[in-house]
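The complex appears here without one of its protein chains, the remainder shown in place.
The first chain written gets the first letter, and so on, giving A, B and C; residue counts start at 1 in each chain.
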Amino acid sequence: MSGSRLPTAEFEAEDMVRSAQIAEAGLVPEPEMLQVLAPDGVLSANLSAEVAGSVVDFSPYLSSTDPAHLRSLYRDMFLLRRFDQESTALQRQGQLALWVPLTGQEGAQIGSGRALEQQDYAFPTYREHGVALTRGVELTEILRLFRGVTNGGWDPREKNFHLYTLVLAAQSLHAVGYAMGMQRDQLSDPALPPAATIAYFGDGASSEGDVHESMVFAASFDAPVVFFCQNNQWAISVPSTVQTRVPLARRAEGYGFPGVRVDGNDVLAVEAVTRWALEHARSGRGPVLIEAYTYRMSAHTTADDPTKYRLTQDEQEWRPRDPLLRLETHLRSQGLADETFFEGLTQEARTLAADLRAGVLAMTGPDLADRFAMVYAEPHPLVQEELQLFRDYEAGFADEGTRD
Amino acid sequence: MSGSRLPTAEFEAEDMVRSAQIAEAGLVPEPEMLQVLAPDGVLSANLSAEVAGSVVDFSPYLSSTDPAHLRSLYRDMFLLRRFDQESTALQRQGQLALWVPLTGQEGAQIGSGRALEQQDYAFPTYREHGVALTRGVELTEILRLFRGVTNGGWDPREKNFHLYTLVLAAQSLHAVGYAMGMQRDQLSDPALPPAATIAYFGDGASSEGDVHESMVFAASFDAPVVFFCQNNQWAISVPSTVQTRVPLARRAEGYGFPGVRVDGNDVLAVEAVTRWALEHARSGRGPVLIEAYTYRMSAHTTADDPTKYRLTQDEQEWRPRDPLLRLETHLRSQGLADETFFEGLTQEARTLAADLRAGVLAMTGPDLADRFAMVYAEPHPLVQEELQLFRDYEAGFADEGTRD
Amino acid sequence: MATMTIAKAINEGLRAALAQDPRTLLMGEDIGDLGGVYRVTDGLKKEFGALRVVDTPLAESGIIGTAIGLALRGYRPVCEIQFDGFVFPGLNQIPTQLAKLRTRSDGMLSAPVVIRIPYGGGIGSGEHHPESPEALFAHTAGLRIITPSNAQDAYWMIQQAITCEDPVIVFEPKRRYWLKGEVDTSAPAVDPFSAQVLRRGTDATVVAYGPLVPVALAAAAAAEEDGRSIEVIDLRSISPIDFDTVTESVARTGRLVVAHEAPTFGGIGGELAARISERAFLSLEAPVLRVGGFHMPYPVARVEEHYLPDIDRILEALDRAFAY
Partner (left out) sequence: MATMTIAKAINEGLRAALAQDPRTLLMGEDIGDLGGVYRVTDGLKKEFGALRVVDTPLAESGIIGTAIGLALRGYRPVCEIQFDGFVFPGLNQIPTQLAKLRTRSDGMLSAPVVIRIPYGGGIGSGEHHPESPEALFAHTAGLRIITPSNAQDAYWMIQQAITCEDPVIVFEPKRRYWLKGEVDTSAPAVDPFSAQVLRRGTDATVVAYGPLVPVALAAAAAAEEDGRSIEVIDLRSISPIDFDTVTESVARTGRLVVAHEAPTFGGIGGELAARISERAFLSLEAPVLRVGGFHMPYPVARVEEHYLPDIDRILEALDRAFAY
């Protein structure tokens, strides 16, 4: 799989080798990971695993027996996918500068996002639209970034959902620092509800030094932080096997805190494991690393062309493991949701898409003059001077018209 | 032990707690680690351990039955310690700007250094005077750095021993890159002797992002590199427990390559384990991490004052585990070295010290004008211009005498 | 002679370098099968294999740090940093290691590493993708910094960077990647560290580099309509700077405007202003004026056209220079 691992003997045509391997093996076997809702929609009652040397039973954190909850998880994932499709369409139509699709990762994002409590605080990278949804961020607000009218989009303090961070892994340290602040708040006011942060990053970002330093700090200070790595198999064109030979969850062992690999396409397992991890963190027992094993079913961004680096076959392998499909199968087969429910959802998604479109079209760019005020909190003579020059300059054009 | 770990209940006076713990426990028990030569000088025949899931027998790599070899290891450590003492004295007398002592770490450094083959290449940090010795670097050359006449001191290409690197952990990446180069050389000329690099860093430096990235790269490319971490318990004033909760050797597991913790004060075990690791790396099986568990018996540098942060008691705990002491005991008790040997060494050390002192006093500072030529390999107009200005300026003073 | 885009010219330059010297290798994120996000390395992995065109793990310090190690072993690594803003996670290795290796070793070692950085704005992108951090590197001795503005230079300068014994950072003007030009692959290359007068003029000099060179040329053309003769210099090298060429020009024209996309404050324009003011003090009819970015993080795409120095901003600065 690895495009860069040094061949032991001589150079080989990797694509051929890869195709051959897949052809030989049939469906790639699923790796070892926690799962309750199998791709075929069958729900197992049990969810336990050995974590850091002792067996942990995640079942108490499972919400698999509450039909309303299951339906609401499905609803989130369904709307999210529609949001993704509509945003992709808006980009294709030139209404967005870029779009970062998440299709395939709904289970990992909704599962983990729904595990958060109000007082917890999430640090996303740039693809966590699903987590945003669970934190109450208006989906339209997310598109402001991709329309190029802001680098932010929502008030993080209000949503307890931080702004997207584009420099990979940088936010993992912010999450640890924020968690250290929560610890201190808790100590000075024990009446506060225990809280934790969750730091999202990808398989690619896991190689950055900042991820390491954040784990070192988190372990050193027992910071209440959950590291949530969505291993979607790809960092743009580079397979996760270039970043690591072993499950990323195992990194945690080296720092002395628990690491768990969960089926990222199983929203229920993700939710349960994340709940457990957050409780672990909140209760003063320190950080946890979760690796959600999933797949980026679309391109990296709308600017990307996956045919350059991966086989359509790879993509097809993953289709049957779709996080929505398996929950739908389960809901239908167990009679937990009827046709009205699914039709209602389709209707709701249609409205969402229309609202989204209207919202995007209504977005207007900011005024550059206003941006001067956002560089510093306190007065700054250079910024004031440059703003004045800019105003004078613009006014000059208003008088003269442009010259060229 | 940790000065910064958040106390679970309320703030505690750590020094008191630490003293109490030590008083209660008596001699701090030795942690789990590989050892053949015990502090009391008794040699065990067996050296094996579970590494990355399977039992490895290091005995074939042990050189414990060759008295001449044992004596030569002792000689290296003995001369090294004398070198350290003399350098410290030279600093105290104002002949060196600074000295970085290594007393206590002779076993880790001589053991690992002697395990290297000629074609291997070592990347030190700034305390590996012992490794330098094993690579044939003139000890006086090392002092040029500390006298402030150079930032280098020897020709790394000749000694296969890189220059000291003061930005912690930066060299670990150079070691991986160099190893990647060795891989490529080997592929284009299979007749070359297999080679590996060894990257030295400390317990403190292990927290830097560069160490992580070097392990990620090494694992990804199966680079022939051995990471050699001297855990001497302290990063200046910060105990290693602030950097990690678990043995540093365990970090390797998270990257999918073997990690071994060895008694750094047992020169024989260190040598054997390093030999094994280098062979592992050279034979194309990828990197290894060795944690040598040792103790910095002196100050961090001559500018440091350990009484500010550690108890004399801590230091005393470690005295009986001295790497020289145990080998001396072994040599004497087994009749492998007689008084003439030890007296000869003392004499040799005296000569070394005298030569060192003479060498240091003879060192003259470079001329700033010459430094201009060392910034770029190819001509550079700004450097040439500034050199000319500098020369003119200096010449002006030669004419006039200084003004002030 | 062939017509090609700047991106293609760099691709061809890299291909030539890989073919010529087996020690040359490319390293970076997504440079293999994908050919880089800008396709600058397109086809090179297929042609030279995964040992010569290396998709690295995602870690910039790792890329530059291992490149230094490879260079110490005799290789000629060419690193691609995916976007200007992503050089920062790898920044430590550049000033503290790469730039200092030669001095540290008293001239014994060199680290001929090339770092390619697509830079500059005007592409409608988000944060960290439209920046111009060249001044941060220029201040560091031991590095060389060049930036081509046309296909001919792009083809040659990348090769010259690779054969140079010193570390070289090549800033590639990403919004000009698709700018076409004639490339003479047989022409002897001019010194990559020299500036070039692209247009002769008598009344004022405009110095620009990288993405702003076409803008400066357009401004000069517009000024000509107003009866002003503007000399345009493509700086090409940011470290060292070819002050001789600029001084000679300003001695004739008496006026200098320096344009770059990077923020004016602390930018390389200050260095030019200081040094040219010193060298040509008595010839200057007006202070050296600078046209650059404002002191703010590069703004969001929707307003970048107001932020980026354009023809009008250069003309306005020329007007001010003429007003003295």
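The definition used in the following text is that contacts are C-beta pairs under 8 Å (C-beta built on N, C-alpha and C of every residue); 3 or more make two chains touch, one makes a residue touch a chain.
Quick caveat, the model's predicted, so the values are computed rather than measured.
Engineer: Please provide the labels of all shown chains that the missing chain touches.
Structural biologist: When the full complex is considered, the omitted chain touches A, B, C.
Engineer: Given the contact definition stated above, which residue among B:49, B:89 or B:167 touches the chain not shown here?
Structural biologist: B:167
Engineer: Return the single residue from B:41, B:284 or B:366 that touches the missing chain.
Structural biologist: B:366
Engineer: Among B:303, B:354 or B:395, single out the residue that touches the unshown chain.
Structural biologist: The missing chain is touched by B:303.
Engineer: Just the residue numbers, please: which parts of chain A touch the chain that's not shown?
Structural biologist: 150-152, 155-157, 162-163, 165, 167, 170, 172-182, 184-185, 187-188, 197, 209-210, 213-214, 216-217, 220, 366, 371, 373-378, 380-383
Engineer: Hey, which chain B residues sit against the chain that's not shown?
Structural biologist: 3-4, 6-7, 11, 14, 97-98, 145, 147-151, 166-170, 204-210, 235-238, 242-243, 303, 305, 308-309, 365-368, 371-372, 374-375, 380, 382-383, 386, 390, 393-394, 396-397, 402-404
Engineer: Going by the touch rule given at the top, which residues of chain C touch the chain that is not shown?
Structural biologist: 85, 88-89, 91-92, 95-96, 99-100, 103-104, 127-128, 133, 135-136, 138-142, 239, 262-263, 265-271, 273-275, 277-278, 281, 286-290, 294-297, 299, 324
Definition applied: only the chains that are shown with their structure count from here on.
Engineer: Starting from the mean Cα coordinates of chain B and chain C, work out the distance between those two points in Å.
Structural biologist: From the centre of chain B to the centre of chain C is 41 Å.
Engineer: Got the chain B residues that touch at least 2 other chains?
Structural biologist: 209-210, 213, 216, 220
Engineer: Pull out every residue in chain C that's touching 2 or more other chains.
Structural biologist: 51, 56-57, 59, 61-62
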